[in-house]
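Structure provided below as structure tokens; questions to follow.
Subset of chains shown; positions unchanged.
In this document, chain identifiers A, B and C correspond to the written order of the chains, with residue numbering beginning at 1 in each.
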Amino acid sequence: MRFFSDNAAAACPEVMAALTEANTLDTAYDGDAHSARLDEAFSALFETPVRALWIATGTAANSLALASLCPPHGGIVCHREAHIQNDECGAPEFYTHGAKLMLVDGPGAKLTPTAVEALLGSVRGDVHQVQPRALSITQATEYGLVYTPEEVAALGALCKARGLGFHMDGARFANAVARLGCHPADLTWRAGVDVLSFGFVKNGGMSAEALIFFDPARAADTLYRRKRAGHLLSKGRYLAAQLLAMLEDDVWLRNACAANEGATRLAAAAGARLVYPVEANEVFLKVTAAEAASLRKQGFDFYDWGSGEARLVVSWDQDPTHIDALAAAIAAL
Amino acid sequence: MRFFSDNAAAACPEVMAALTEANTLDTAYDGDAHSARLDEAFSALFETPVRALWIATGTAANSLALASLCPPHGGIVCHREAHIQNDECGAPEFYTHGAKLMLVDGPGAKLTPTAVEALLGSVRGDVHQVQPRALSITQATEYGLVYTPEEVAALGALCKARGLGFHMDGARFANAVARLGCHPADLTWRAGVDVLSFGFVKNGGMSAEALIFFDPARAADTLYRRKRAGHLLSKGRYLAAQLLAMLEDDVWLRNACAANEGATRLAAAAGARLVYPVEANEVFLKVTAAEAASLRKQGFDFYDWGSGEARLVVSWDQDPTHIDALAAAIAAL
Amino acid sequence: MRFFSDNAAAACPEVMAALTEANTLDTAYDGDAHSARLDEAFSALFETPVRALWIATGTAANSLALASLCPPHGGIVCHREAHIQNDECGAPEFYTHGAKLMLVDGPGAKLTPTAVEALLGSVRGDVHQVQPRALSITQATEYGLVYTPEEVAALGALCKARGLGFHMDGARFANAVARLGCHPADLTWRAGVDVLSFGFVKNGGMSAEALIFFDPARAADTLYRRKRAGHLLSKGRYLAAQLLAMLEDDVWLRNACAANEGATRLAAAAGARLVYPVEANEVFLKVTAAEAASLRKQGFDFYDWGSGEARLVVSWDQDPTHIDALAAAIAAL
């Protein structure tokens, strides 16, 4: 019973069916019929004209987004525990040709305007220091917290005032939308977000994320950068098909709801053991080494998180009986 | 009836079945059971211990290979019409951080030791000039010619003598092996090749190429570079599964034979119109604009190649009746 | 009697005096009184508001210029024998983060609009190919030929029509102006040049070149790039002082005239041996190996240029008796 991560789960049936459906000759790269429908499909979802590109990984989507917002000599403000800082082996630096990540603290890997302003205020405006040019937040955060539309908008206003591009790493964007019950537009462009990495792989996709430019003109150079990075697959239709399949009938939202709901059940069992409120599909738990060992002995696998904590992640297809069993086991600790 | 390219064809049934078979929870990235079998499977094929990595595109595979062989201040010798020079939007420069491609001429996009030596001889050995550090050849070439084991070995000897790393862009390696009937080892490490981009996507794969290091130790840094480039897919098992499926029962070779055979039939019909001997699955034809138009009017699609030439590519799954029809149409021009 | 190059000659007395004059405490970097005068001094010379930066080398000046005109995924059109291609160890690739140099041929290392258009016409406008974004010419060329204002303007018009930034590598810009007797503005911004590397080191300077932005706004990012490249010297006043000293009383022009005049004397002696007309301070001579050896035996040092040619360069301070002696020796061959 594995609760390691949502990034290794199976692909959902709609995605598998879409691959089969797309498995016929079509124009190469993104010249195919599936890819051609992406802009329209995501524009409809976001209620504004967007440019939507398929990208095989979240790391590449994030890095391409950042490269579109920040020059090599600029800085990217993000949380000290952001995925782009800690888990992408310097991909942002590679794609931006050496921009500097400027780290801000805050509980639950969440940024506030105050904390961001404090960092901005510490930078001298001379050529000896890297000047901040972009802000990146993770939605939901690395600790499973969500930014409300108001919180995003406050950061968006700050970005506008300070001339920063605004990127949202939405590896678990679907979980955030599912949790908040708000319109995707309210969490993004209406709140000032310029570019969104819209995650599908952790949510039932196989190998396709969507990179969304809310200003379509801004995507132009990224088309070259995607190719140059070896991310323009010749049979791109299989990626487009995955995204379209998950947009249809709100599969993306249904999957995210399922994952969130499982995490909520674990949270209820965890009670005071929770390190953070559970707002998406991740649960961080205070456990002693003995308790962790006990859970593992009962067949539950998960990551230790620092000392004294455990991370449990619920996938879109997590077996409900496993979730119930884990909830019971936690309650019984 | 499309003869544009082999890079847009459907994925073969074995690949589709493998995706379904792999569609269950496993460890993320390349920690899964499928990925774990790659080294062994390719080592068996090549009869030597290799390190084999899945990569989503040939462009990324080529660029990672080159970055492992050439420092940012070095040069990569290749043909003026090489894919890495003309069709990858500067990906080698991106991955190597600015190495210079040093271009050599030769009929059929094929390099000879003489031509390579001439270029090497033109470089001053001082710090003002970029020093060549690697050689890259395409097998089969961009014009569908194959290097024999002896030809590869001659270039391999030159590389060894001159201290150059030796990369083979094997986007159509399978077609070359199929044509030559030789052992894959004879075309690669036994002939001095250090790193091979072994293409599967043009040959019936969906989204996986293999990057083969014949010196396994050389792969170490590439593991970081792959991640850093956003090419370490979290559900990597689907890529590994494609490769394994095509290795099994020599699907890769069977598919390539089918494509080659189709091209051979077209070549027979083309006779004196052939620009190059047909040695793989590409046919370059001398045609007037009127003749090209006539073929298109009959329902055949293909690329014009410069003025007065057409390129026809036969895929692994090209409909035999289409091939016969095209052959007849060419013969009737 | 050394005729190797003008890049190793002594610094002229005005420059040495300026260093002494500047040798007192002032604000660091480019905050000093000398640096503050650069924009005005060069704006006066060019009769238009410019932004002028001191840079320690021509290679850095060229590369910073190119980085301001071309993105990492773009291409820079230049002559196959351009200094930026052959003699800067890939500095343009380093500073642009991997832009591709796109090589054009032409006698005397000189570009024509026809040749440039031919190259541009060969590039497909898709994401698979690097798109040209800048043009760079050398004035005087690597073979000592000069572009007239009309020739520059023709290339400038082409750049404007095709959306290319226009850079002039003016390592020997002074020699070209001296030769043409035209106004510096006519050779540059009035002819469409965006950025000029204005060479002083080959012309009697010690360690300062000027990088001139004819659109001052374009210099903004370069200030960061210069610092980031380690080219913002803390005691920048010594570089500014060199440039100011050579602008005063047209020292730069006087030095260039002296060098050109020497070359003209050698050219007269060379007659039919000349490979190119002598238009600046370089003389390319047809000589047999025996003749070259004979000249060397008489005490003249110079570079062989390919086989059967010699390159002679006259410096601003070349001893007139040496020039006369060499002229006589050439005539006597």
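In this section, a contact is a pair of C-beta atoms (placed from the backbone, for glycine too) under 8 Å apart; a residue touches a chain by one contact, two chains touch by 3 or more.
What you see is a predicted model; the values in this text were computed from it and never measured.
Summary of assembly composition: all chains derive from one sequence, 3 are present in place, and the complete complex in the structure file consists of 4 copies.
Everything below uses one rule, namely that only the chains that are shown with their structure count from here on.
Distance between chain centres (mean CA atoms), chain A to chain B: 34 Å. For chain B, residues that reach two or more other chains under the stated contact definition are 88-90, 94.
On the side of chain A, the complex with chain B involves touching residues 2, 4-5, 7-11, 16, 19-20, 23-28, 32, 55-63, 88-91, 94-95, 201-202, 206-207, 224, 227-235, 238-239, 315. Residues of chain B touching chain C in their complex: 72-73, 86-90, 93-94, 96-101, 127-130. The touching residues of chain C, counted against chain A in their complex, run 71-73, 97, 127-128, 131, 221, 223-228, 232.
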